[in-house]
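A protein chain is absent from this complex, but the other protein chains hold their places.
So that you can tell them apart, the chains are marked A, B and C in the order they are listed, and the count of residues begins at 1 in each.
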Amino acid sequence: MPFIPHTEEDVKSMLAAIGAESIESLFDEIPAELRTEGLTKVPEGVSEMEISRIMSEHAERDSRALCFAGAGAYEHHIPAAVWEITTRGEFYSAYTPYQAEASQGTLQLLYEYQTMMASLTGMDISNASLYDGASALAEAVLMAIRANRKSKSKRILMPRTVHPQYRKVAHNICKGQGIIFEELDFDMEGGHIRADSLPKDPGDIAALVIPQPNYFGVLEDIDALTDWAHEHKALVIAIVNPTSLALLKAPGSWGEIGADITCGEGQPLGAPLSSGGPYFGFMACREKYVRQMPGRIIGRTVDLDGKEGFTLTLQAREQHIRRSKATSNICTNQGLLVTAATIYMAIVGPDGLTKVAQASHNNTESLVKKLESTGKTRRLFNRPVFHESVMLFDLPTDELMMEMTARKILPGVDISDDYPELGNVMLICATETKTDADLQTYADLVTKLSKKS
Amino acid sequence: MPFIPHTEEDVKSMLAAIGAESIESLFDEIPAELRTEGLTKVPEGVSEMEISRIMSEHAERDSRALCFAGAGAYEHHIPAAVWEITTRGEFYSAYTPYQAEASQGTLQLLYEYQTMMASLTGMDISNASLYDGASALAEAVLMAIRANRKSKSKRILMPRTVHPQYRKVAHNICKGQGIIFEELDFDMEGGHIRADSLPKDPGDIAALVIPQPNYFGVLEDIDALTDWAHEHKALVIAIVNPTSLALLKAPGSWGEIGADITCGEGQPLGAPLSSGGPYFGFMACREKYVRQMPGRIIGRTVDLDGKEGFTLTLQAREQHIRRSKATSNICTNQGLLVTAATIYMAIVGPDGLTKVAQASHNNTESLVKKLESTGKTRRLFNRPVFHESVMLFDLPTDELMMEMTARKILPGVDISDDYPELGNVMLICATETKTDADLQTYADLVTKLSKKS
Amino acid sequence: MLIFEQSKSGRVNTAQQPANVNSETDIPSEFLRADKPVLPEVSEMQAVRHYTKLSTKNFSIDTHFYPLGSCTMKYNPRACNTLAMLPGFLNRHPDSPANMSQGFLACMYDLQEILKDVTGMKEVSLSPMAGAQGEFAGIAMIRAYHDASNGGKGDPERTEILVPDAAHGTNPATATMCNFKVREIPTNSDGDVDIEALKEAVGPHTAGIMLTNPSTLGVFERRIKEIADIVHKAGGLLYYDGANLNAILGKVKPGDMGFDVIHMNLHKTFSTPHGGGGPGAGPVGVSERLIPYLPVPMVTKVDDEYHVVTEKNNAQSIGRLSAFMGNSGVLLRAYIYARLLGCDGMHRVAEYATLNANYMMKQLEKAGFELAFPNRKATHEFIVTLKKQAKDLNVNAMDFAKRLLDYGFHAPTTYFPLLVPECFLIEPTETEAQDALDGFIEAMIAIQKEAETDAEKVKGAPYTLPVRRLDDVKAAKELDLTWTAE
Partner (left out) sequence: MLIFEQSKSGRVNTAQQPANVNSETDIPSEFLRADKPVLPEVSEMQAVRHYTKLSTKNFSIDTHFYPLGSCTMKYNPRACNTLAMLPGFLNRHPDSPANMSQGFLACMYDLQEILKDVTGMKEVSLSPMAGAQGEFAGIAMIRAYHDASNGGKGDPERTEILVPDAAHGTNPATATMCNFKVREIPTNSDGDVDIEALKEAVGPHTAGIMLTNPSTLGVFERRIKEIADIVHKAGGLLYYDGANLNAILGKVKPGDMGFDVIHMNLHKTFSTPHGGGGPGAGPVGVSERLIPYLPVPMVTKVDDEYHVVTEKNNAQSIGRLSAFMGNSGVLLRAYIYARLLGCDGMHRVAEYATLNANYMMKQLEKAGFELAFPNRKATHEFIVTLKKQAKDLNVNAMDFAKRLLDYGFHAPTTYFPLLVPECFLIEPTETEAQDALDGFIEAMIAIQKEAETDAEKVKGAPYTLPVRRLDDVKAAKELDLTWTAE
């Protein structure tokens, strides 16, 4: 019996202790007419040996492509130590640290994580994770509505330069509560939100979302946008790539007084691509908003002997205490990914992260140049980018995708569906994992393909 | 600086404390004329990211073949838990447990291992490992010479059914000490040593080596051979496959009084094929010979408070104490592999190991039948086998090898070089990892190839 | 010591940095960061040592019996981790087209099928990232269903979700997130829903009810069919909180009980790791009428090829709740687990989980502990109330919990459900051997003796852990949420 340790003898002695005749009799409170005949579509059990082979074959089927796709999920090098430690049983198979004394490992790590994220984002405090970047944005919006005491509105200004899936998720999660998202269109030359295109008199708005870099990889005018929002009593929700923060201005320093809430996708910090998850959403904010923050927060305190220790705190915001009045319904979050991220940041360090960011930027710039020199594609927007760029191709992007993937190259993400006005565009990304030879391979293939067609 | 934590400031303060001007000056006792210009053939350092890619490419180049080779290295399923625990830092990066109090994890595990191996082999005691099966045989021979007080000779009877490489290693290691190996030839029908072919009056011999199963996979007449040796005052050195011992008679029960020393290759117990190593040699013996045993031995004892604990014991046999009079020069052994083996045996258990052994036997028998039914090959020997069999092919084995490996099938081990008298023979093995479909694939290919030629 | 306290400015791990990076950036300075972020500057070894040592300060399934009620802390097979982390799976970009994804999608499709069978629901979407997000998806579907009623005109009256008072906090919190009002339904003394109160509560304002069955009180709701009828008749839908699915796998299916929508906690029933707080996975299954509203993406199979279904294909869907396909790696682990168990193994889960719970319940009762529902069978969990101890000895459930840690056992769930005073919700799970159960029972008996003879000892626990009892009040009052250099 897989994973069940009972011998026949155990069962007998346990039933005797219970005073029951059979295991079956323990289920006699379930009305007979509800009892099922059993499972019919679950296949027969296989041994670990068999499933290992099945899974290895599945994994090999989708095997490693040279990946130039980003769009919210980035291939970075992850030090081997990160997951070797993260998957140690004591982290991997522990529950949420409700019994603080028996969970000091996880709790101290989370406190360290909060410190790192607060510093990276330039915010006062950080929570201990949300599900992913998209849902973190949704939670940030709900939080902003609660936090902005100066505004009575449920209007959120949402640039179209925010990741399209994030916008959908924010909408899907927030719409029940009547939140209104008003889209801001972008400048066709810069691929950014022009500060001077913002309404002079926007009325009562709760918050403005500012992505940096934005979905196109482009850098927004964060200072002007932030100040504009604050002038109009709106809060600023920054949505950022954490790797970029080693290089780019922290949201806490945007404009005159900085953003109010920062959120984003934590995946670049040590989480493998892994088909889109598990990743983790991060969220940080100004101290004054801490009681509006969703998710778990760890505090440092002392024990009976005055010794330093760590514990979950401010639980009165959470569903298990506040129930229908909680700041969010989130309970299980993405702890293990935060474990990996913390170890990742500790190993890579501030200089390492800066180099990862810079190398990713440099590689992308270099790829863009190589691609442009094929004469078959060009950079669409003229603003500086972080590590992604929208390329306009001569040939149809679905054809490019088909031909390239057949050669085990993922050439980028086709964003023409989400932005039909842009034409044959592909969002490309070359992180630090790419060599010059890799970039050249891509460019050569473009040349070859376009010749063919 | 890879793996060096010093900052420039550290270096300065440390040099100041030492009173040295530079790191270089710390080397001034090395005569100047000996100082090297530096390394010239070591390539420039690469990052972990770069080496990861290099090694992944190397690994993929040799990627997984359907393996029907055995001959001393067997593909078995290894539960995932085995290496996940074995590579935990506390096991992986610990030294030999010289400080017993700080090594109870390793020591208790080794004590458990000794218990398991003693029981599997039917011997009284086991050491904590030697390098591999071949060198364990060499050590067993040297030990037998020391242990056999009734014999003054340095003659060892060594069947040709022992693994050819093991015989070479035993010879290479023992020849310095003047050990004489006398080979026993095998029966061409059975592929075994016939007890009735043994000399009536062999003279003074120190030991007889008995392999079970032998190199051909064939089961030897262990009882008769053992008793013959003991009649002639020779010790019996059993060399066995540990997986087979779940099914086959333990050396401790061979003949009237059992073998005296048992050794073998531990690889089947949880070590991956891994190009031939690291594996581990095991050795077990009768209690009376314990002081002749090479290698480390762990004993159970008590601490100052009377609490149970474990420690290295009988160290007076070892080189670090006895120096030139030690039972062997072995120091570092194969601890981590023993860790894996112990966890492997604990997870698989006695019934599991029996099933692994039986399934491997059944699969090999079934493969032999499928191959024979192609009409292009036949089983060479008529004696029962464990999980290997010598097959005589119609077509040349090097051709078979070439064609099969081109199709990612390793059809077995070509043993015609070591046994030229046998003709076009291949030693094949199908462990529990093979499915019926795998066996059929092999047979079908043989049919196809022989048609071609 | 915190990792920051081991940090030294200028220390770098060269092996972990991309080489030859031109650091003169062409990004205009207005976008750049001026200060260096407070990340540790430690060697790789220092980091390894620090986090390896930290890990050993945790209790976990791999080290301790962890009878945490409602959390299903059972063995997380190591193979599920190893196989889900094969490079082929880890390297797949979520936007890879279907031609590069057949291996992954096949697993997802098969998992959907398995979950349909297990729950008796008609269709399943895997994407919710934990139980609470599954709940959100479920309640959002209930809203979408009502909104589409009356020929698309909707049913704006249906503003209430009914929730038993024993429900998990995520249930009411979810209802609120979907803008429903929450109305609590009381529990009767046997742990069942108070049917009379339910009858009074339902009406044209009832959008639905959220139920856990077996409930978090550790008993099976026997009149579930009646409840379903009452709610359905009133025009409401039934939501099944699948946190306790472990108790009934292969015995009874939520679909057969009359539920319209269910979420599963794969990190409970399908033994994916809890990871010190996640990640989880909370797939949702629905009855026929809710199929159009399922969250995307899902996976379909057409002529042996697997495809991803998105908003484009399902216009009525409540949409996506994550940027990609939820916690894919968790779903892979659950799939592997399901295949390892197979049909037979899955039946046994509920059987042995129930056997273990009833055994512990009986042995604790024999030892003099008071059960919350002495007349009921335990399901996969049960409740002991320590209210007598609290009153007579001034030793409460928290004290018992902390003292258990000293005995090497993780404490059961305490103070939940809220309606049982000084409660211990105990869930041993099917993967624990009788020895572990007996060890726990003996510890409880020993602590009871201590409480009687030396209450202060129990109240001062734990003594043998990395820290003694922590000051939660100080933590909340003098917020210290990030480290700063002195």
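Going forward, a contact is a pair of C-beta atoms (placed from the backbone, for glycine too) under 8 Å apart; a residue touches a chain by one contact, two chains touch by 3 or more.
These numbers were taken from a predicted model, which means no experiment stands behind them.
Colleague: Shown chains touched by the missing chain?
Modeller: A, B, C
Colleague: Considering the complete complex, identify which of B:Ala71, B:Leu157 or B:Met391 is in touch with the unshown chain.
Modeller: B:Ala71
Colleague: Looking at B:Leu235, B:Met283 or B:Ala359, which residue reaches the missing chain?
Modeller: With B:Leu235, B:Met283 or B:Ala359 as choices, the missing chain is touched by B:Ala359.
Colleague: Determine and list the chain C residues touching the chain excluded from the picture.
Modeller: 6, 8, 11, 14-15, 43-46, 48-49, 52-53, 56, 61-64, 75, 77-79, 340, 345, 431-433, 435
Colleague: In the full complex, which residues of chain A touch the absent chain?
Modeller: 1-10, 45-50, 56, 79-81, 84, 89-90
Everything below uses one rule, namely that only the chains that are shown with their structure count from here on.
Colleague: If we define chain centres by averaging CA atoms, which chain lands farthest from chain C? Would you check?
Modeller: Chain centre farthest from chain C's centre: B.
Colleague: What is the distance, in whole Å, between the centres of chain A and chain C, each centre taken as the mean of its C-alpha atoms?
Modeller: About 20 Å separates the centre of chain A from that of chain C.
Colleague: Rounded to a whole Å, what is the gap between the Cα centroids of chain B and chain C?
Modeller: Comparing mean C-alpha positions, chain C is 46 Å from chain B.
Colleague: Going through chain B residue by residue, note those that touch at least 2 other chains and give them in order.
Modeller: 47-49, 79-80, 84
Colleague: If you look at chain C, which of its residues touch at least two other chains?
Modeller: Within chain C, residues 11-13, 16-18, 42, 44, 48, 52, 77, 79, 81, 83, 87 contact more than one other chain.
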